[in-house]
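Working notes, structure below.
One chain of protein is taken out of this complex; the other chains stay put.
So, chain A:
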Amino acid sequence: MSVFRRALIASNIRNLECYCGVQKRFSNTLFDGTLEKHRRSELSHDREKTESFPPFEAPKDYKKKYPDFLPNADWKKRDRITEKLERKDMLRRRAVLNIPEFYPGSILAITVSDPYAPGKYNRFVGICIAKNGNGLRTSFTLRNVVDNIGVEILYELYNPTIQKVEVLKLEKRLDEELYYLRDCDPKYSTFNFNMEPVQHPPGAPIPVNDIVLKIGPRPWNQKWHRQNLKGVEGLDEHLREVEKKLAEKTAEPWEKYDIMKTYRNSIHEEESERILSEVYEKNLHNQKLKENRKPLKMD
């Protein structure tokens, strides 16, 4: 070979292309896509056999039941591989801990392991004010009034220190965030720690508690008059006229009709179906494993 190359260099031939038959550097290579297409096409004699399974169709209530499996809608913050790994971890956690469905407005009791508490666990009862985050970072806040002092605790749903999640009363409210309970009468956010659970029949629709609360005097925690809240009344008593005019000026009634904005800030149906069917498939697999598992023999 080296002899041949030396001969080429020695010769005064400038145009090597006509000898080598190569016009471009990568002209003898193929794109990956064309190769894949050829592999699967019916025309090729050595066709690659691929087994196709029918997709698992998740039940319709899965979207409400497992909202924390859906990823962040912000495109810049997404990563398909970490989402998949997180989903795997979440299912592994759910196999050990029973996490029932609940919404902002329902009353929960949560026991957390605490090395300094008597009995080494701590139980807190309260109303769920808000649910935030997604994936392994989903969190929710519980509110209660203990000894005339408002107490709020933010729990992470997949925190390994959580021992038990009980839903004492499954309910919804008119709003999705109930932060305004901070400025309402404390009797609306006091709950007995020895409260007995109200049973909810499986498959029944979730009741909506349409209670409308009266807001207390100022100073407020947030500007409630700018938030279009349905579960609050008597806001105008505490407002000056300047503030009312400002609220009218800053209102954005067209925002709910901006459909491209809602599209960009949400996950479309095909994607959510794909993710939830994956979850459903894993759930079925886990159930089978549980049924086939033999109990350990203890002597």
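Going forward, a residue touches a chain if its C-beta (ideal position, glycine included) is under 8 Å from a C-beta of that chain, and two chains touch if they have at least 3 such contacts; residues count from 1.
The working rule: contacts and distances are computed from a predicted model.
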Absent chain [UniProt protein name; select from "tRNA-specific adenosine deaminase 2", "Large ribosomal subunit protein bL17m", "Protein phosphatase" or "Proteasome subunit beta type-3"]: "Large ribosomal subunit protein bL17m"
Contact partner of the left-out chain, one of A:K120, A:K164, A:K244 or A:R264: A:R264
Residue numbers in chain A that touch the chain omitted from display: 75, 252, 254-264, 266, 268-271
